[in-house]
Every structure is written in C-alpha cells, then in structure tokens.
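What follows is a short report on a single structure.
Complex shown without one protein chain; remaining protein chains in place.
Letters A and B mark the chains in the order given here, with residues in each chain numbered from 1 onward.
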Amino acid sequence: MLQQYAIIGIFLLGAVGTAVGSIVVNWLVRPKPEPKGDKRATYECGLETIGPTWVQFKARYFLYALVFLLFDVETIFLYPWAVGFQELGFLAFVEMMIFIGILALGLWYAWKEEGLKWL
Amino acid sequence: MANLYWIPKAWLIPLLPALAFPFIAFITRKARGLSALTAILAIGVSLVISLGVLWEVIAHGITMDNPVEYSTVWLQIPQLLKIEAGLLIDPLSAVMLLVVTLVAFLVEIYSIGYMEDDPGFSVFFAYLSLFGASMLGLVLANNYFMIYFFWELVGLCSYLLIGFWYHRAEAARAGFKAFVVNRLADFGFLLGFFFLFIIFHTFNFRELAAAIPAYHNVGLLTVAALLVFTGPIGKSAQFPLHVWLPDAMEGPTPVSALIHAATMVAAGVYLLARAYVLFASLPNVMLVVAYVGGFTAIFAATIAIAQRDIKRILAYSTISQLGYMVMAMGVGSMTAGIFHLTTHAFFKALLFLAAGSVIHALHEQDIFRMGGLYKDMKVTTVTFIIGALALAGIPPFAGFWSKDEILAAAYHNGFLGLYILGTLVAFLTAFYMFRLIFITFFGERRAGLHGHESPPVMTIPLGILALLSIFAGFVGTPFTARGFSTFVYYAAPHEVEPDYMVMALSTLVALAGIALAWWLYGRPSDLPERLKESYRWAYNLLWNKFYIDEFYLWIYRRIFWGLAEAFHWHDRHVVDGLWDGVGDVTRASGQKLRYLQTGNLQTYALVFFTAVVVIALWMAGMGGMIR
Partner (left out) sequence: MVNFGLLYMEIATAALGLMLLAWGLLVPKRERQGIAYLTAAGLLALLALAWCTRGAAGTVLPGYTIDLYSIYFKSLFLTAAFLATICSFDYVAKMGFNQGEYYALLVFATLGMMVLATSGELITLYLGLELMAITFYILVAYRLDDPKSAEAGIKYLLLGALSSAILLYGFSLIYGTCGSTVLREIGKRISSGQADFALLLGLIFVIAGFSFKVTAVPFHMWAPDVYEGAPTPITAFLSVGSKAAAFAALIRILFLGFDNQAFLWLPLVTVLSVLSMVLGNLVAIPQKNVKRLLAYSSVAQGGYLLLGIVSASLLGIGAILYYAMIYVFANMGAFMAATAFYNNDRSDEIKDYAGLARRAPLVAAVMLFSVASLAGIPPLAGFPGKLYLFSSVVARDYSYLWLALLGLLMSAVSVYYYLQIVKAMYTGNPAPQKGALQVSRGMEVAMLLVLGILFFLGIYPTPLTNYAFKAGETLFMP
C-alpha cells in the first residue's frame, strides 16, 4: 500500500518538477536585458486598446441576464410538465402553479424595483 | 397524600424571604418602614406556611421513615454527575422550619426597635431576609450539594451581619475571623461529601441512607464521616474551632440572637441529624462526636464563669449548649439533640434579645458597670430570668426537659463519664447565669447608669419567647404521650422513660449553682474579689479563655507567616515569573499571529488550499500507517 503512495509521490514530484523545471530553464536561458518597446505590447489581437482596460460594466447587464434566466428555467420545467400533463394529475398542476407564481413574484419584483428600465 | 395543601407549597417558605432581599435592596431601600414591613411580611407568611406544614406532617402521619420529597434535576451530565434541587419534608425539617421562621419573625419585629436609629436600617432587613431564605433553604435541602450551597450562603450572611457596623475595626475583624474559621471547616465538609459522592454516586440524603448500611469499607466511610463532621465543628462552634463565635458578638444583638444563638449555629447539629445514618453506622466516629461535644460543653461553661461582657457570657453559654446537642448526637440520641436545639433556640434567643434590651437602654455591655436594673426594666428583668431558669434547667421550664433527656440518654447509653460531665455543666450553667443576673439586675447601681424599659415592639417579642421558654418543653417530657421522641427520631420511634434520679440530680445541681451565685454575688460581699486574688492563675486562665486565641495567633504569626513568607518569595520569583512569562508569551504570540491576517484575499485562498493539501497528505500518511 505504501508503495502505491510512493508511486503517487513520484508522479507528484515529476509533475511539479516538470512545471517548475521548465520555468527555471526558461528563466536561465532567456536574454538578460529587460524587454522594451514592442516586446511588451499586447500581441493577441492587432488592435491597441483605447483607454484603461479595467472599465466598469453596467450592472444592468447582469440584471437582464438574471431575469432572462428566470424565464429560461421556467421554460425548462414547463415543457416536460406540459408533455406529461395528462398522467401527472391535479397535484402537479397545483405545484406548477405555485412554481410559476413564485417566478411571477420575482418578475413583478424586478419590474417594480425598476430592474427592467434601461438607465 | 392526595389532599395535602401546605406541604406542596413548602418551596414558598425560603422563596418569600429570598424575594424580599432584592426587593428591599433595590426598591424600598430609601423607605425604611416599607423595608421592615416587606421583610416581616415575607417571613410572616413563611411562618404561616411552616405552621401549616408542621400541622400537615402531624395530621397526615408523615414520619421520619416516609417523608415527602420533591425533587428536580438541577444539573446533569449523564453518567458523570447528577445534582438535584429538592425539598425533603419530614418531622425533622418541619420542626426546624417552625423554629427558624418563628425566631426570625420575632427577631425581625424586635429589630424595628433595636435598629431604629441605625442608618443601615433597610440594608439590615435585607440581610436578615437573605439569611432567612438561606437558612430555610438549608433546612429543606434534600441533598448534600444543596445543603452545602445554603451552608455557604448562611456563612456569607453571618459574615455580612457580624461586620454590619463595618466602620468599627473590631466588627470588621470579627466578621473576617468568622469567615476564615468557617471556610476552614467548610472545606472539610466539602471534601467529606465529595468522598461520599465518589463512593455512592449520589448527593441525595435518602439514597445515601439506603446505601450506607450496606457498605462495608469502614475505613473510607470513617474518613468521609470525620470530614463531614468538621462542618458542624466550624458552624456550631465546637472545640477547637469555637473561637469565632464569641467575637461574632460584635454584630448587632438581634443578629446574635437569630444567627449566633438560635438558628445558624444550630445548623451544624441539624446537619448531624440529617446525616445521622452515616454517623450511627460508625461507632468510633460517634465516640469522637460525643467527646468533642462533651468537652466543648464543659470547656465553654468554665470560660463563661469569668467573663464580664453580657453578650460574651451568653456566647460561651451558646457554645456550651451546642456542645450538649452535639454530645446528644454522639451518645446516640438524635431526638434529645434536636429537642434541645428547639428549646434552646427559644430561650437563648430570649436571653439575647433581653440582653439587647439592656444594651439598648444603657449602651454598655460590661455587667460590672450595671446593677439594679430590675427597678427600671421590669419586663426585661422578668423575661431574662425566665430565660435563665430555662437555660439552667429548672423544672418545669423548657430547658429542663430537653437537657434532662440528653443526660438520661448519656447515662442509659453507657456514657457515665459524659453524664457526670454533663451534670457538672448544668451546675456551672446555673452558676454563671445567675451570677450574671445578680450582678446586672440586682444590687446597687454601680456606674450610675440608669436604664429605661424598651418600647413594646421589643418587649412583646420578649414576652412571646418567654412563654415559649416556659411551655415549649412540654411537647417532649417523659410524661407526654406520643411526644417529641415519637415524632423526630432515628431508626424507630420510642417513648422516653422518666428517670427520677437523673431529674432530681440535675435539678439539685442547678439549684446549687443558683445558690452559689447568690452566696457570691447576690449579697454585698468581697468574697469574689478575695477568691480572684487567691486563685489568680485560674482566673487569668478563664478570663483569657484558656489562651486559645493567643495560641492560634501564635501559630498564625510564627508558622503561617513564616510559611507565607516562603510561599510569597516562591510566588514572587518562581510562580509570578513563570506566569508573567506565560502572559508575555501569550500576548506576544497574539501580536505575532495577527500578522497572518493580511487582509489579502489571495493569501486567504492560498492558506485554504495549502491547508487542504497538508491535511490530505497527513491523512494519507496516517491512512498508510493504519493499514
């Protein structure tokens, strides 16, 4: 049993060693003068960013996303319920109405608190 | 048992004074009259309930063998510890309840007059209420833990009330002394019943009573019993821990009457009665109890002969009488001990209150500065003499019957030496009491002090107590059918046989004592002075109470202080150094450890993960080991 752990241990050492080793080797073989000019520019896409990159997004996006999610989830549950409506019976109907009611309350709340208004 | 009315309400008896205490302390403190009224009302209702309880105990045939017990678990740790809170009502506690509430009630009424001009009037009544509550709780307790709790509480009240006039250095010191001596004894008591708990796993009196006779490790039980007995030695002021009681007279006189004569000091005797199974099963311990009691009785009586302070004489008399009670317990007659406790509570409270009346009038406690008071204070004089006759054991006063029962028990149970000693004490008692009376109330006015009779609020309680001192003994005379001995008893109820020899002898010696007192002090004579001169050494020995206090002081100064110095040095340089070090290290490590808390979120996450990884590795390693 201990030997099995030893294997894991060797594996761990190997994994860590590879990762650390590659960084160390990189650091050793890199050109020593500090990089400058184009070398420090962002290189993924062609365009330079305009202004600071840490801009604040409008929180409204998230509110919309949340309200959207509300309907999304509702739909996901409504479909199977509608398909099996005949077999599920009255209790399922009541349950679904409660579910829709709670969701509707959420929508009402978002509406009333002016969550749907774009400011 | 279905139609009991009063007994189920017994829990109210200690509760009412207990409620009166905070009520007075916080609400009516400024209103003196209201404070007194609250206290008296509370103890008065308790008195009524106690009467009801006693009546029902008699009427419903509740005996020592089938008491009523109410109990609830107070604190429980399964399998380890169970502490109950409960009431045990049997004839013993019923009698005690009545004695305590009655005396407390009368003393509180008396205190209205006695404490009239005191600025601490309300506080005094608050303390008295607290004392009443604690004492009644002690009486009703159904287990050792609870009795110990109240035992400490009455001790605390006693401390507070002895030092009530705390601005007087003497009073403060006396309170401190009482506290320290009692703590010493209480510690033994605590150890004792913890021993019992370790052996039997219960604190409950009845469960212990059932278990003790079947237990055979006599050695261990003897240790436990002796330790328990240290409690009464301290609280009931038995030799050698009697030294606190005379000093306790520094407290106000009603306190001396209630706490240091009638009730609290009798708690030790009560505890012996409660724990009687334990003692009765150990003849050797009984012997110790009997001789400690007997020695205390004669020892204190001899000291009383030479004292000059009216309250101190009564205090030594109390110690002596408590010795009688403890001796009664030791010679195997619990009935006689409790009977004497009851009658003594009445006549000693009476004596103290009457002495208080004198002090109230003269502001003087030295009897040789008094004299001829009977002209000014008729009621006080008469009641004091009644009390003294009861104490001296002159028939048909209460003290005669109870003291006689103790002497008869000693005689019939084969303690001839203790019987003779007891009879001698009876002689001494009669002598020092009437010495006190002849000097104080008769003869000429020595220091030109004029008395005046106290107000009715003080004399009426005196009258009631005087009646009780005359008649209370009749419940237990050998001629009373189904008397006290068939009510409060150990093992089996029994009728007391009249022993005319014992009766006659004790009466004769008492009369002889009175006669001697009259011969020496009742007529103008220089005989006492001449005796004092020719037996100087004996007088000094008695006057200085056998130098016991000095002896303790010497021990305290030489040995304890020496030890204390050594300990002090040790504490300073070793323990303190150590603890200071610990404290410094603790504080410093707190300071250091707080830097772990950087406020940096990434650090927190890192710590979290590192911890998980470390634990995983550790557990994996441990898992490997276990396999």
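Just so we're on the same page, a residue touches a chain if its C-beta (ideal position, glycine included) is under 8 Å from a C-beta of that chain, and two chains touch if they have at least 3 such contacts.
Quantities reported herein were computed from a predicted structural model and do not represent experimental measurements.
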For chain B, residues in touch with the removed chain | 72-81, 85, 586-587, 589-591, 593-594, 596-597, 599, 601, 603-605, 607-608, 611-612, 615-616, 619-620, 622-623, 626-627
Please give every residue of chain A in contact with the chain that is not shown.
-> 102, 105, 108-109, 112-113
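One rule holds for everything that comes next: only the chains that are shown with their structure count from here on.
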In whole angstrom, what separates the CA-based centres of chain A and chain B?
-> 79
